[in-house]
Structure formats: structure tokens, C-alpha cells
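This report concerns only the one structure given below.
Note that this complex is displayed minus one protein chain, with the remaining chains in position.
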Amino acid sequence: MRIAMVGCGRMGAGMTRRLLRAGHEVVACDPDPKAVTALVADGAIGSTGLADAVDRLEVPRVVWMMVPAALVDTVLEELAPLLASGDVAVDGGNSHYWDDPPRARALATRGVHYVDCGVSGGVWGLEEGYGLMAGGEREAVARLESILRALAPGTGAAARTPGREGEPAPEEEGWLHCGPSGAGHLVKMVHNGIEYGLMAAYAEGLSLLRNVNAGAREGGADAETAPLRAPDRYRYEIDVAKVAEAWRRGTVVRSWLLDLTAAALHADAELAHLAGSVADSGEGRWTALAAIDTGTPTPVLTTALYERFSSRGEGLFASRLLSAMREQFGGHVERTGGGEQAP
Amino acid sequence: MRIAMVGCGRMGAGMTRRLLRAGHEVVACDPDPKAVTALVADGAIGSTGLADAVDRLEVPRVVWMMVPAALVDTVLEELAPLLASGDVAVDGGNSHYWDDPPRARALATRGVHYVDCGVSGGVWGLEEGYGLMAGGEREAVARLESILRALAPGTGAAARTPGREGEPAPEEEGWLHCGPSGAGHLVKMVHNGIEYGLMAAYAEGLSLLRNVNAGAREGGADAETAPLRAPDRYRYEIDVAKVAEAWRRGTVVRSWLLDLTAAALHADAELAHLAGSVADSGEGRWTALAAIDTGTPTPVLTTALYERFSSRGEGLFASRLLSAMREQFGGHVERTGGGEQAP
Amino acid sequence: MRIAMVGCGRMGAGMTRRLLRAGHEVVACDPDPKAVTALVADGAIGSTGLADAVDRLEVPRVVWMMVPAALVDTVLEELAPLLASGDVAVDGGNSHYWDDPPRARALATRGVHYVDCGVSGGVWGLEEGYGLMAGGEREAVARLESILRALAPGTGAAARTPGREGEPAPEEEGWLHCGPSGAGHLVKMVHNGIEYGLMAAYAEGLSLLRNVNAGAREGGADAETAPLRAPDRYRYEIDVAKVAEAWRRGTVVRSWLLDLTAAALHADAELAHLAGSVADSGEGRWTALAAIDTGTPTPVLTTALYERFSSRGEGLFASRLLSAMREQFGGHVERTGGGEQAP
Partner (left out) sequence: MRIAMVGCGRMGAGMTRRLLRAGHEVVACDPDPKAVTALVADGAIGSTGLADAVDRLEVPRVVWMMVPAALVDTVLEELAPLLASGDVAVDGGNSHYWDDPPRARALATRGVHYVDCGVSGGVWGLEEGYGLMAGGEREAVARLESILRALAPGTGAAARTPGREGEPAPEEEGWLHCGPSGAGHLVKMVHNGIEYGLMAAYAEGLSLLRNVNAGAREGGADAETAPLRAPDRYRYEIDVAKVAEAWRRGTVVRSWLLDLTAAALHADAELAHLAGSVADSGEGRWTALAAIDTGTPTPVLTTALYERFSSRGEGLFASRLLSAMREQFGGHVERTGGGEQAP
């Protein structure tokens, strides 16, 4: 099958190459000619722009956008007039699922189908396959099936779930038609929300393991801070990188994120090259918004999100307010207290 | 009544003065002669040390310790041999309540009573009265009644609770015999645990009010961070100091902590003189430990405690781990991302 | 001054009476004639409907709506054509502040001013005064000044903040012009968000005090659950109602919410008449949404919100998932475990 890949950055390029390896034809389209040239060297069909890329497809066409969420509507504005009834446009980026139904309705006026498809896997997807969550009309998603199967990891990527029998279902290959327009990005959104929670769980736990030497560190001279109650219990020097590696096999916490964590710690046990200012790209926020809207308690996921905000210094004024209150009621001076009672 | 006040720092000095004003006699005892002299100038009886202070009391004696929790056992070691059957020793500091029953048992072997008494009120207690939470034998606490009543704010400090009638109960005067040995410090511990939660609620909320101008601030060029979805909704410049002042009257959130917050913000709306590194003096931790031991969910109180830890930079390694994972799976580079998709 | 009060339920009726006591004239308007009659008996001017109420005002008119947030737009639709240039319509309910600017713009086309005014104080406001947070044009809010001052508690409701001098500012009387359209409801929204956090702090802490008798309760035969590590530390029977009363005076945690808590516990120490299914009326959610939108960490406030969701059983499926995972990896059977190791 031949499709156009619009956006040949890290994700789009990897997906193009995986499709090429599976025998598909891909028209590469990117504002940066170098990105296109690199893919042409690997077997892709080049294009000089969106119109040219669309021209190189056969009807009914499939155009897969892999661009930043903020640019999707701009691309669609240029793309829509180039498409005709029966064509399919796919947004494979991290759009908010609220944006999908209006886009689908707008394209439907021209007979064009719109599929929202969350794509997970990062830079590893080229080799290991991508997890794919699609939303839209059944027939439009069905048209993409061979593409989705080629991008997905396939059944071999995990042992079969006990009780499952017969022909593997799509979800056993790593892709799923999740529901009507928006359902794909919705499922991807929650995927990322969970991701934040999982990451925070590992980060907090490993950070604790690093701190269980607190009893061996220089005693805090700061009388404002609670002294360690039983320092003898906290004199362990744990090799956190080795622990992460050991946990990868046989334990309950084994996971792909742990694999990555072990790799990162093996390369730099102190992670001193990082500032610890953690970005968030939207889905974690949208997950929290959906949880609040629907009245679903997700304190772990949302607290994980807030930890990212705090890592970027966004909690500073709140902390100053706490210090200000302590100063007011107890005359506590930051960091230099003299052992007086806290009221 | 005459008592000895051992420890004439900020808290002990204020309490001494309040007792003197109420007509009690107080023997002031402190390693720092200047602290004693200042109180003698206000009517206290001076002393040259613990033995001298005890000598100046009449049997049965009452000795009130107002020293840092870490010094209580040292003081008791010196004090115990000076006391006799029927005497009462009071720990008014912030000891862990677990330490009280052993102390009570040790002193009981000499016939000496031990009372643990949480004291709240900070530097304001001198004028407004102290909140007092006592633990120990009924007769020992009863012996302290006139002292407790003098220290406490009295019934006038708050309107009478609907439904209460007749002679005011001790709790209506601001003091309470909470139960056997340890109960006083236990109730004070939870008081402080709640205090952390209350403080965090104000700090987070006021911090949010300060941030609702996010839409008016320079747009984030950082493509790694989710853009503000509806900037027009966040173009308010709220005068947080005025809001805190206004809330002091008539609202559901009015409180003494809010009074203090309004004062702090009136004095320095930016709180720029503070670093935002927030100390914790033990009780918040012990509250969390008790919650965990007893299986009581207290996520708000404990999260407030963790915010203090984070304010002191204790979350840095965890944040670095998050950045490391993002680097691993998506090639995300801290702060300088180029708009690629988050996997 | 004469104004119309549209909506004479609990809040509207109390406000009407407070205005009447201050010498203002109030035209009472409510679909329920009994609500109007009751207020007429107290000195209000009756009305048979919105048009009639508006008729009874002098230009420029002031109409204060005190209706459920969901009905504001319906009322405005009927009200707008009755008003003329220079009139002021006030929404005193709990609208989302996002709804205010569009309403203000719509009314502005007719020259009518719109003021959003958060009102706090509940059923106590009649006697104690209401906390008021107004948003809108300066001149419109200025027109309301005598009304706002009458509704507000006044300077006497709290001691003056140290450092404040001269003529009291409006915020010292308990009302504030917070900013342009929406600012009033915005500040009220965050007020309620904080309220959720404060309430949770008290509830969690007092709940813990009630549980510190865990060591005295029947030992858990359930080997799946961690046994209490030091039962002797948890054999206290604390009278929580008395503690709440005692804390009202002199302590750091004293507040109006604590006053109410003490009253509730005095009336029914077990609170057995309540199911513990806690409603939330919107502002707590909107506060969390704003925190997430602006990247402000508010884990305490949001966790408090989620506790309300959980209290209504909304966490059940998540809990079942946890039990399901435990069943899968360890063969753990809910509640009836046999002491095996947790993997």
C-alpha cells in the first residue's frame, strides 16, 4: 500500500522506515528537504510539498500526519482542498481528543475520512514496533489495517494472555480501533497519564533507595528540621543502578520503563547531566482534566503531574507562603532556627 | 501558685509573663542569665540553675520544662533526683508522644508525676493565650489547673458552641486533659499535622491566584511544555494580599492562619525576602507515621508534608530520573525540545 | 438604596434581610410566592415576577441574582430586555468565571453593566456578614458600594492587620473589587478550592485522632493486612469533640471551619446521621482545572477534591483492579488470605 507521511521528524521518519521494511510505499513530505532526502535514501518516495505528495498517491488516498499537535489544523487547512471523497487523513500526533470530532465533521463535508491515531513507542518504535490507538469510522480504520499491522509490534511482542484463543485479535498485535472520532487520542491521552504515574512511582522509589544513607550523612545542625529518629536504620549505600537492573527480571515491577531507567542509570548513576526540570506535553494535564470532569479519583496520576510542575519551580511562591506563615506565628527564621518550639 | 519555668526562650518567656500577669509566681530558670534577668525585671523570681530553681519552690513542686524536644531527657536526668514524691514535672515542648509513657514510668518510681502538655500559640500566646493539650494522671493535671487556666485564652476567645450550656468546660477555656500519659503530645502532634495541611491549602490556592495571569505572560517558546489552552481565561492580575485580607471576614476560609498570611502579604506582597525552603519540626512526620500505622488515609496531610521536603530540594534526584526516562524513550532533551511527539 | 433580589432561597433571603436591617429597600423576587411573602413580612417589597420586580426599581437599576449557577443564563435572557443603559445586573451565585466575560459583553451591547460577585458565608451570613468578591467595571462595582458594605461583615469582624493604617480599605470590611469581569467568581472559585483543602485537613486529622485506639481494638485476624507494629502506642481513647472545642482557642489551627466542626461533633460525636457521601458543587473542580491549565502545583487541593469523589464510591472500579492484580500475581484472595508472602 502507498501512503504519504507528512512530517518526517523523529517519529515520522521511524514510522516511514518501519513501513518501508514491511514492503509499503511511503511518500515522504517535510518542510525540511534533508529529512525527505534521508528517507529517500532508505527507499521512500520524495516530495516537494503537500500538494506534490498528495499527487503521488492513488485514489482513495491515505495521508498520515505526524506533526506537532499545534500544527495539525494548519496542515489540515492546506491538505483538505487537495483531498477528495473517500480519502483518509490520519492525525498520528498528540492532539487533544476534543479537537478530533470537529475536524472529522469538517472533512466529512468533503467526503474525506479522518482518523485520530495515538502512537506510542518513541525512538524505539522503529525496531520494536509502535503501539497504536485509532479512533474514527470503522471503514476508515479498516482501510488502514495493513499500515497499522506493519507499524504495530505484532503478536510476538508479548506472551499470549491466558484464556485467549483462535485468530489473534488486533489488540494482540498492538493496535486497536478504540471507538468513534477522538477515541484514539483519548486512549492515548490516558496512556500518557498512566505513564506519568508509573514514571513517578519509579522515580520516587529509587530516590528513596538513594536516601537510605541519610543516617550516615552529616548530621543536620538545623534545629528547625526534624532530626532523623533512628539513624542506624538509614546507613545503607544502595547501588541504585544495579537495583534497577536486577528488578528487570522476575520481579513484579518489571517493565519497559524500568528497562529504560536501568539503561539511564547504567550510563550515568548520578544523572548529573540533567537538571531535573521535567517537561509535560499535554496528555497528563488532559487526563487530569477528564478525571475531574467525570468525577473519577486519580490522585496518583495528578500528583505525578504536579510533581513535574514543581520540578520546574512552579511551587516557589507557595513555599514562600509557608515560610511566611511560620515566620508570623513562631518567629521562625528560614534555615537558621534556634531550637525553639514550633507552635 | 508558684512554679518553675525551665527554659526561658521565646515560648518559655512568653508563658512566664502571662503567668505573672495572672498573679502566679514563676521561678525562671535558663542557662542564659540574660534570659532570666529579663524575666526578673518583669516580676519573675530568678534562679542560678535547676537545683536552685527547685529549691525556691514549695512542696509539692511543679516544674514546667519548655526546652527543645531533644534536650528533655537530659534535663529530666538532672531534674529527677531533685524532685520528691508528689511533685509534678511538665514537658511543654514538642516531644514525640511515644517518649512520654517511659518518662512517666521512670519518674513514677520516685513518686513524681509527669505531665505532657502540648502548647500552641507561638509568639502570640502571651497576649492571646495558649492552646493547651495535657496528658497524664488525672490528679497531676488537676494540680495544674490554675496554671493551665491562666495560660489558656479563656472562654472569651471564641463564641460559645451552640448547644453548650452551664458552667464552661475546660475545653471551652482552651485547655484539655486529653487522656493518659502521651495523650497531650499526641493531640498536639495531630494539631500540627493538620496545621501543615491548612497551610498548604492556603499556599497552593493563593499561589494559583497569583498565576492566573499566565495567559498574559510571555508565551512559552518551549515546545516540550504544554501550551496554555485558553490564554484569554488567564489574564487576571489579582492582588493576592488584598484577597487574603478580604477573606478574613465573613468567608468560609477565615482563620488565624489566614490572619497571619494577610499580615505577611501586606508587609511584602512578593515575599521576596524568603527562599521558600520550608522546615518541618517533627510533628507533621509523626502524624503521617501514626496515620500509616493505624491505616488511616491522610493523603492531604502527608502530601503537604512532602511539599515541604520538596521545597528543600529533596525531590531533585526523582526529577532527574523523570528527565532521564524521557530522554531514553523519546530522545527528549531537557528544556530545549523541538516540538517532536511525546511517545 | 433600592435593589431587586432575584432568588430568595437560603442565600437570597438571608442577604435580603441583612440589607433590610441596614436600611436598604429590597424588592424580593422568587418563583415561589411563599418565599416572597416571608420576606415582605420582614420589610421587603413584594413582586409577582421579574418584570414586576424590575418595574419597582428606579433607574439606574440594580438587580442582584441569587439563583443556582445553572439558571443564571435563563434568568438573564428574561432580564436583559427589561433593563436599560446604565443598569447593573449582579450574579451572586457560583458561576464559573469563564461564563462571566461573555455575559458582560452581551449585556454591554445594551449598555447594561454586569458584575460577578462571589458570596461566602452560608447560613451564617445574615448575622455575621458575607464575604464578597466582585468582578467587573470599576464604575459598576462602585455603584454597588453601599450594598456591598451592608452585606459585608465590616471591619469589626477581625482585628486590624499589623501595619495597616488610616481609613479602612474595602478588603478590611470584607469585600473586594478583584478585577475585570470574571475576577470575582475567580477569586470565589479559589476560595472554595482552598475550603476543600482546609476541610480535608481537619477531617483527616480528626479521623486519625479517632483511630489512635487501633491497638485496643480487636486484633485483625486478616493475614493479608499488615499488623499494627506497636499496638501499645495506639491505645488512646481521644474525645474528638472535646479536642475540636479546645482547639478553637489559642491554637494555630483555630478557624471558622473548626468552630463549625466543634459544633457538629458536640451535637453528634459519632456523626452517625451522615452517610459520608460528600458532594462537590463545582468550584473545587474548576480550581483544579485552573491549576492544571496554569501549571501550578496544587496536590493538596486536588487530592482533597478526589477524596470527595472517592467518598461517593467513584473509586470502586480502580480498587477492584488493584484486587485483581493481587489475585493475578500472588493468588491473593480478598479478605481471606492465608498468610502467604506478597510477591
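Letters are used for the chains, namely A, B and C, taken in the order the chains are written, and counting of residues starts over at 1 for each.
Note that in this section contacts are C-beta pairs under 8 Å (C-beta built on N, C-alpha and C of every residue); 3 or more make two chains touch, one makes a residue touch a chain.
As the structure is a prediction and not an experimental result, all values here were calculated from the model.
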Result, missing-chain neighbours among shown chains, is A, B, C
Where C:M11, C:A89, C:L107 or C:V212 are the choices, the one touching the absent chain is C:M11
Of the candidates A:T16, A:S281, A:T303 or A:S323, the residue in contact with the absent chain is A:T303
Among A:G121, A:G136, A:G282 or A:G330, contact with the omitted chain is made only by A:G121
The listed residue (A:A84, A:A142 or A:A169) that touches the chain absent from the view is A:A169
Interface residues of chain C toward the undisplayed chain are 9-11, 66, 68, 70, 92-94, 96, 119-125, 192, 199-200, 202-204, 206-207, 210-211, 222-227, 229, 257, 260-261, 263-265, 268, 271, 274-283, 285, 299, 303, 307-308, 310-311, 314-332, 334-335, 337-343
It is residues of chain A that touch the chain not shown, namely 97-98, 101, 120-122, 125, 128-133, 152-155, 157-159, 161-164, 169-176, 178-180, 182-183, 186-187, 190-198, 200-202, 204-209, 211-212, 214, 225-226, 228-230, 232-234, 236-239, 242-243, 245-259, 262-263, 266-267, 287, 290-291, 293-301, 303-304, 307
Touching the unshown chain, chain B contributes residues 252, 285, 288-289, 291-293, 295-299, 302-303, 305-307, 309-310, 312, 314-315, 318, 329, 343
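Quick note on the criterion: only the chains that are shown with their structure count from here on.
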Dominant interface by pair count is B-C
Comparing which residue numbers chain B and chain C contribute to their contact, where sharing over half means same and under half means different, the two sides are same
Rounded to the nearest Å, the gap separating the Cα centres of chain A and chain C is 37
Rounded to the nearest Å, the gap between Cα centres of chain B and chain C is 27
Multi-chain contacts in chain C, i.e. residues touching at least two other chains, fall at 252, 291, 293, 295-299, 303, 307
